[in-house]
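For this view, one protein chain was removed and the others were kept in their places.
Right after this comes chain A.
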């Protein structure tokens, strides 16, 4: 937390938080739009319930308000790194399935992927300001998912996007918590707030 003491670090932190919040908002809006497109393009039912997908981190957490700032950042970073891998896989599968026939969906996926990467970058920068080591990505990342059928791939993609939308909301709230002056200490906020 030494870095947080300097004014420039505080400004940098605030700027990163602010930018990250807005990025999370933009990411949520884009993911919501993308979900509609994705459901339509993949021929899925928007109301279909998708069971938890393996490898996709869950945004919901208990005792969220008791988490420290660093903990929030680390959970977010892990989640978005996972989303980055999942989205990259989805983009590859999308290209394999549709080729260049539906470039719009591919561009939207690529844009969301970039946003996820950018958000992960924001988190890493914040962790650096927290003077915390950035956890390295685990080798090749999460273990490669088992080979799925096409329908299962579509459902998994739907689950990834829905969960990403949830994470976008949670991330925005996490960063708001971090942006508060008291949050700079890394202690858990007093207010109980649930994502």
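Note that in this section contacts are C-beta pairs under 8 Å (C-beta built on N, C-alpha and C of every residue); 3 or more make two chains touch, one makes a residue touch a chain; residues count from 1.
Here, contacts and distances are computed from a predicted model.
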Listed names "GPI transamidase component PIG-T", "Interleukin-6 receptor subunit beta", "Presenilin" or "Large ribosomal subunit protein bL17m", matching UniProt entry of the absent chain:
"Interleukin-6 receptor subunit beta"
Touching residues on chain A - with respect to the absent chain
19-20, 22-23, 25-26, 28-30, 33, 107, 110-111, 114-115, 117-118, 121-122, 124
